[in-house]
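Note that one protein chain of the assembly has been removed; the remaining protein chains are unaltered in position.
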Amino acid sequence: MKPGPPPIDISGRREGVWFERGFVWVCRVAIVLPLVTLVWLLGGVIARGLGRIDLGFLLDAPSQLDATTGGIWPALMGSLWLIVITAAVSLPVGVGAALYLEEYGKRTRLGTVVEIAIANLAGVPSIIYGMLGLGLFVRWMALGETVIAGALTLALLVLPVVIMSSREALRTVKDSLREAALGLGATRWQTTRHVVLPMAIPGILTGAILAISRAIGETAPLVVVGAVAFILYAPDGLDAEYTALPMQIFQWTSNPRREFLTNAAAGIVVLMFTLFLLNSIAILLRNRFQKRMY
Amino acid sequence: MSAPAPEVALPAVAARTRAQRASGPGERVIELGLAACSAVSIVVTVGIVLVLVFEAAEFFRAVPLTKFFGDTEWTPLFKDNQHFGIWPLVMGTLVTSAIAMAVALPFGLLAAIYLSEYAAPRTRRMLKPALELLAGVPTIVYGYFALTVLTPFLQQFIPGLAGGNMLSPGIVMGILIIPMVSSLAEDAIYAVPDSLREGALGLGAGKLPTILRVVVPSAWSGIAAAMTLAVSRAIGETMIVAIAAGNQAKFTTDPREPAETMTAYIVNISKGDIPNGTLEYRTIFAVGLVLFAMTLTMNLITYRLSRRLRAQSRA
Partner (left out) sequence: MTLPSPPPTTEPAMKIRVSGLKAWFGTHEVLKGIDLPIPAREVTAIIGPSGCGKSTFIRCLNRMHELVTGARSEGQVLLDDTDVYAPEVDPVLLRRRVGMVFQKPNPFPSMSIRENVLAGLRLTKRMGGRKPAEVCEKALRQAALWDEVKDKLDKPGTSLSGGQQQRLCIARTLAVDPEVVLMDEPCSALDPIATARIEDLLHDLRRDYTIIIVTHNLQQATRVSNRTGFFLQGELVEFDLTDKIFTSPQDRRTEDYITGKFG
């Protein structure tokens, strides 16, 4: 017979119940507080900037002298140029790399080295990409401080994002489909081109949009590769001087005259609205994609 | 993994080689093209190292390493009293990053624990994307917020808080990093097998002790990986500190004071009009090299830790 303490009363009170309740509340606060900050940030920006936005703000060149006139036209067009070229360069290269890694190069030596390179690049600060762009495009390739140099720099910056999201999308395509196509006598490229890619396209596009949102908001690398802070004209070619929306916001924010902060806020509203639109499209795409899978 | 695979066991591979033989050079060209695309990543990695090392080498030919690492004053733009001691910039980076981690770590970890162990599935589906929004806001916007909203707000409570200071951008950087910490830590916590939770609950342990003393310690390597990645992100963050930290290269640990981080210094030189090829200009590559070395170290630790995590969850 086991001598022992009297049995525990299982209907009794347990230690630490209140502590746990308190802890869960602390957790809730830890989630809600950052979200409140986000609302605070967005609310403040909208309250300050929304009134400043009109057609003139969108279509005029900025003014150095008067904070109440002028706008973001050159910055808007600069961002557009940058994004289009960035997408045109990074998407084909990124998707191509993803195709190689998923469909061709599994277990090859090149594949392994590329894996490590991508893992490393994804963690490199964006400003370092700016320095690469400065050394490689602006100086060595002598492109100068031009739209094309800025766009190529951004393209390299978002390349890991494009590759990683494209690989995710390719991985959702079942191997049995690949084997079926190969079994019918299709070549590896025919299989990839006509079976795998069409199924992965929505996922790839979602990732591409997210990569482009990243590029739109980037400032630091553009500063380094010489986007100008103040310019009156939209770029008119690949070799033009340029600025970008976040650059313009940066310029207004760091302007010692406080009244320009209103312009910065208005610029931020435009920037955030653009990102919101892009992300909504990405979410719509993803939802449609997911529905098709079931 | 490099051992030759047995032909018989892999019908897909066998089919592939046959198909390639049948289809002539076109297939080969395409494969080479795709391989070239993937090789861009290697070129970029090598390119970064080469650019930084070559330009920094030029700098170190003029300024010896002993002056670079043996001085606590950083005044490269002064005409008559030039100092090239990197420490003020390193200190600025470390203090702002430490503040960011002090925010991101507890918040991110608590959020991860709540989302993975306590939140109802519906709550989780709502909160997780909401939290991810924080990471989607451009850093320039955070910089504006730190300078124009948070600093004035904090000045009401903290006497002596300068207009440009390390505290405010540090906090904002922390908020930016919270989703990264929480989602990586959540993955790690999620990967802890349920058998361990059951083991502790079966002993009559409450849910919270089970989480804090069994689940979280078992997820340690993943959580540590989340931390190192977050540190790397904080060290490399640029615009928030460039806008709100005051841009004065002071050797100080007081978060109320202005400072300049390595990243902010690079931005400030780049946007100014210091001519290319001068010694002053080359400082940014020396600073960039130190920055790159620091983030690379953190990234390598992260890589190691997450490999260990994967090995663990396989066992």
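For reference, chains read A and B in written order, and residue numbers begin at 1 within each chain.
Throughout what follows, a contact is a pair of C-beta atoms (placed from the backbone, for glycine too) under 8 Å apart; a residue touches a chain by one contact, two chains touch by 3 or more.
Worth saying up front: this structure is predicted, and the values here are computed from it rather than measured.
Participant: So one chain is hidden, and I want to know which residue out of B:W87, B:Y118 or B:W220 touches that hidden chain in the complete assembly.
Facilitator: B:W220
Participant: One chain is left out of this view; which of A:R14, A:K106 or A:H194 touches it in the full complex?
Facilitator: A:R14
Participant: Since one chain isn't shown, list which residues of chain B touch it in the complete complex.
Facilitator: On the chain B side, contact with the omitted chain comes from 193, 195-196, 198-207, 209-210, 213-214, 217-218, 220, 312.
Participant: Which residues does chain A use to touch the chain missing from this display?
Facilitator: 1-2, 4-5, 7-16
What we mean here is this: only the chains that are shown with their structure count from here on.
Participant: Give every residue of chain A touching chain B within the complex, in rising order.
Facilitator: 14-17, 19-20, 23-24, 26-28, 30-31, 33-35, 37-38, 40-41, 44-45, 92-97, 99-101, 103-105, 107, 110-111, 113-114, 117-121, 123-132, 134-136, 139, 156, 159-160, 163, 175, 178-179, 182-183, 185-189, 213, 216-220, 223-224, 226, 229, 246, 249-250, 253-254, 261, 264-265, 268, 271-272, 275, 279
Participant: For chain B, which residues count as touching chain A in their complex?
Facilitator: On the chain B side, the touching residues are 1-2, 11-12, 15-16, 19-20, 22-23, 26-27, 30-31, 33-42, 44-45, 47-48, 50-52, 54-55, 106-107, 110-111, 113-115, 118, 127, 130-131, 133-134, 136-145, 147-149, 175, 178, 206-209, 229, 232-233, 235-239, 242-243, 263, 266-267, 270-271, 276, 284-285, 288, 291-292, 295-296, 298-299, 302-303.
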